[in-house]
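The complex is shown incomplete by one protein chain, all other protein chains being positioned as in the whole.
Chain IDs A, B and C follow the sequence of writing; residue 1 opens each chain.
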Amino acid sequence: MICKVDKIIQETPDICTYRLKFRDESLTEQFDWLPGQFIEFSLLGSGECTFCIASSATRKGTFDCSIKRAGIVTADIHRDIDEGDEVGIRGPYGNWFPLEDLKGKNLLFVGGGIGLAPLRSLIQYAIDNRNQYADCTILYGARTSADLCYKEEIEEWKTNKSLRVILTIDKPEDTWKEHVGVVPKILEEVVKPKVENTKVITCGPPIMIKYTLLALDRLGFAPKDVITTLEMKMQCGLGKCGRCNIGSTYVCKDGPVFTYEELKRLPDEF
Amino acid sequence: MKLTTYSTDQAGLQAFYEAIIRAHDTYGPVEKFGKFDFKKVNSLSECDPESPIPRTMSVKPLFFPKSAKVMKYTATSAGTELSDTAEDPLAGKRVILGVKHCDARGLQVLDAVYKWDYIDTDYEKRRENTILISPRCDQAATHCFCTSLDYDLETLDAVDVAVINGADRKIYLQARTEKGETFLKENATGLTSANGSAEAEMKKQYETFAASFRLKMNYQEINERMQGQFDSPTFEEVPSSCVSCNTCAFVCPTCHCFKISDEKIRDKGVRYKSYDSCNNVYFTLMAGGHNPRPVKYRRWRQRAMHKFVYYKERFGVNLCIGCGKCTTSCPVNISIFEVVTKVASSMQE
Amino acid sequence: MEAEIKEKIVSMEKPHMEAPPDWQPVIMGILCNWCSYAGSDLTGTSRIQYPPNIRIIRVPCSSRVDPWFIIKSLQTIADGVLISGCHPGDCHYISGNYYARRRFLVTKKLLNFVGFHENRVQFSWVSAAEGAKFAKVVTKVTEDIRKLGPLHLYKKENS
Partner (left out) sequence: MDYTKQIQDIAGRLFSEGKIDIFIGYRNTGFDENQVPVLIHQYKDVDQLLFTDKSVFNLANYLKYEHTRNKRVGLIVKGCDSRALNLMLTESQVKRENLYIIGIACEGVVNETGEKAQNCVECMMPDAVVYDELLGSATGKREYQVNADIRELDEKTLTDRVEYFEEIFENCIRCNACRHSCPLCYCAKCCIDQETATLFHGANTTSSAFHALMTWSLHLAGRCVDCRNCEKACPIHLPLHLLHKLNEKVIYENFQENLAGMTEGDRGAFYKYSLSDPDDFIL
């Protein structure tokens, strides 16, 4: 399927959000996805990459992909794509956040860096179906204030009375008025979430996830209440190419959304 | 279903092969650089259906080629156009001569992953249109251990027609699938129906063949023991001499990992699907530098565990089929048999 | 006559491949910044005519040319490659072209060994003052390649 790049938003020095629109308008109606799913994004000539959809299907018409410049293809994407260019996408693939299980629960989102992208999809979904969910808390951290994604949208969330937004950066900065410290520390010291009736959805760099999971353990969360999305190199998204194999699990088919309980059962390879 | 068996002799078999080559698109093992490889043949003299094991490559490239075009595209300032590739040269009706039983089993094992969830139509079409004619080996090669695994080689229904040497230079052609049955009926000119002793003779041939194996393992036990061996130190020890090339995966009849890559000159480009191997350092290297399997033993562990545990867990069949091609082709002669038996037995220590 | 035909067949990579009627050779010119590139500039400013088939890449020195560049050119769009540097002794970096000379010889011989005609890859020394020589070299290379026809060996496919 061919998409046109509608808008490019420079989030941070190395992260851009690409707002995509189908070239063939009739596909817009058919293309439906749930928060947590991913697409295969291809820049013809450079290759394919896996990205999660960073917006919710409740906001139809366009969808977003946030891309961080990290490897060969992503560097090409940042360099070569301008507004109005055409790119190829396949998908959506993978599983999604357990929306039914989350109904009526308190939601705690814990994101770090580019890890907010998959969460943003669910946050938007939750905002648009606000009456289905109880309290929503968003804890978001980055290395510096310049590395925070979706700044405008976060401002919007802050003004939304039904959301509690907590921002943090790793090291103090002069103009920074919010919290300072790594995400797991803020989680324990500032957020102090209630354990009852709460589901935690977390995504971020591997090291953050590791310590966040430990912190959540200390706070008394049961492994089945902690949901995360896993990153693994993928090429086909169809359960054939064998790249995303962890044990007998295919991340592209059985994932990328796993609960901590499921992760514990997998061999330690991610 | 009762399947027919025909009997013939060496000359009759040659005539049977020749008739097939005349009438169908035929592939057979052709000698290249001193090793046998499956190529298209136009006469029987070009190939040797009874060529010995071990061979370089299995029949895998005829179903899952080393590099296949997925799609073509033109990307100009005016817009992007995608188009299908030219017709798949491997999709037509064809016959493959001289497939070993293990190779055929390899395809059967691959069916599980290709027909899971998303169905790979190219692969399915190639499988459907192909008749496998397969002589049963008389003698095991050094690294074979196919009889020890989780399938019954004697009555294997992965091959369409089995060619079995009987007593007194007699040769039996036995249909194993319905596809093979119809094929044999159509091409059975000059063949006679087998008489009563055929069954016994074929059984005897299998017994002598099975007795010629040097490598034997207790599959059930190995599979069970391997399950708990994820952290076994033996994985670090035995394959330490691995040089991280991709040979074992590329020659393996059941390795199915691939990569997708683009090649573009000016405005036009092609997207390819090519072999890849989990022994490659870059296999799981993600953009940004995180690699879940950065060291050799972890990649080897993935390979061995996938072959003997994970695939069985997921699809119910063992991925390794015991053909020994990886061991024969390995630059440093690492034997997967040795690795798994050592890992499985390391638990007792 | 027969000898001539035989000669032609022997010197062709794929004698049965015919060139399309409107075919024009594409030559990749890899030129050293200090001599040959300046030389080609001079050719232009002196208004000397030479075939437009050459596509020029500027490199700091002829020894910057990895054999890989030649192979890549031949595999993508080029039918022939011309590499040009300073005359021996004139190298801006003192000895770069001496090293390059050794490498070029081996590259040329190896490419010839695996089946590329020896005129497919050519080398020249052109100084900044030799505008006329540059035009002569390009004309000669273009004519050589035109005689050989389009290159069909090991081309990267894009259709």
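Simple rule for what comes next: a residue touches a chain if its C-beta (ideal position, glycine included) is under 8 Å from a C-beta of that chain, and two chains touch if they have at least 3 such contacts.
Bear in mind the structure is a predicted one, so any value in this text is a computation, not a measurement.
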| item | value |
| --- | --- |
| Residue in contact with the excluded chain [from A:Gly47, A:Pro92 or A:Gly255] | A:Gly47 |
| Listed residues B:Thr142, B:Thr155, B:Ser193 or B:Asn218, member touching the removed chain | B:Thr142 |
| In subunit B, positions touching the absent partner | 32-35, 37, 56-57, 66-67, 142-143, 214-215, 240-241, 243-247, 249-251, 259-263, 272, 274-277, 280, 282, 285, 295-296, 327, 329, 331-335, 337-338 |
| Subunit C, residues in touch with the chain not shown (by the definition above) | 9-15, 67-68, 71-72, 75, 88, 95, 98-99, 101-115, 117, 122-125, 137, 140-141, 153-157 |
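The working rule: only the chains that are shown with their structure count from here on.
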| item | value |
| --- | --- |
| Graph class of chain-chain contacts, one of line, ring, star, complete, other | line |
| Gap in Å, rounded to a whole number, between the CA centres of subunit C and subunit A | 52 |
| Sites on subunit B at which at least two other chains make contact | 264, 269 |
| Subunit B-touching residues of subunit A, taken from the complex the two chains share | 2, 23, 42, 44-49, 68, 70-74, 86, 88, 206, 231-233, 235-236, 238-243, 245-248, 253, 267-270 |
| List of subunit B residues in touch with subunit A within their complex | 73, 75, 79-80, 82, 113-114, 116-118, 120, 230, 256-262, 264, 269, 276, 278, 283-290, 292-293, 298, 302, 305-306, 309-311, 313-314 |
| Contact footprint of subunit C on subunit B as seen in their complex | 72, 263-266, 268-270 |
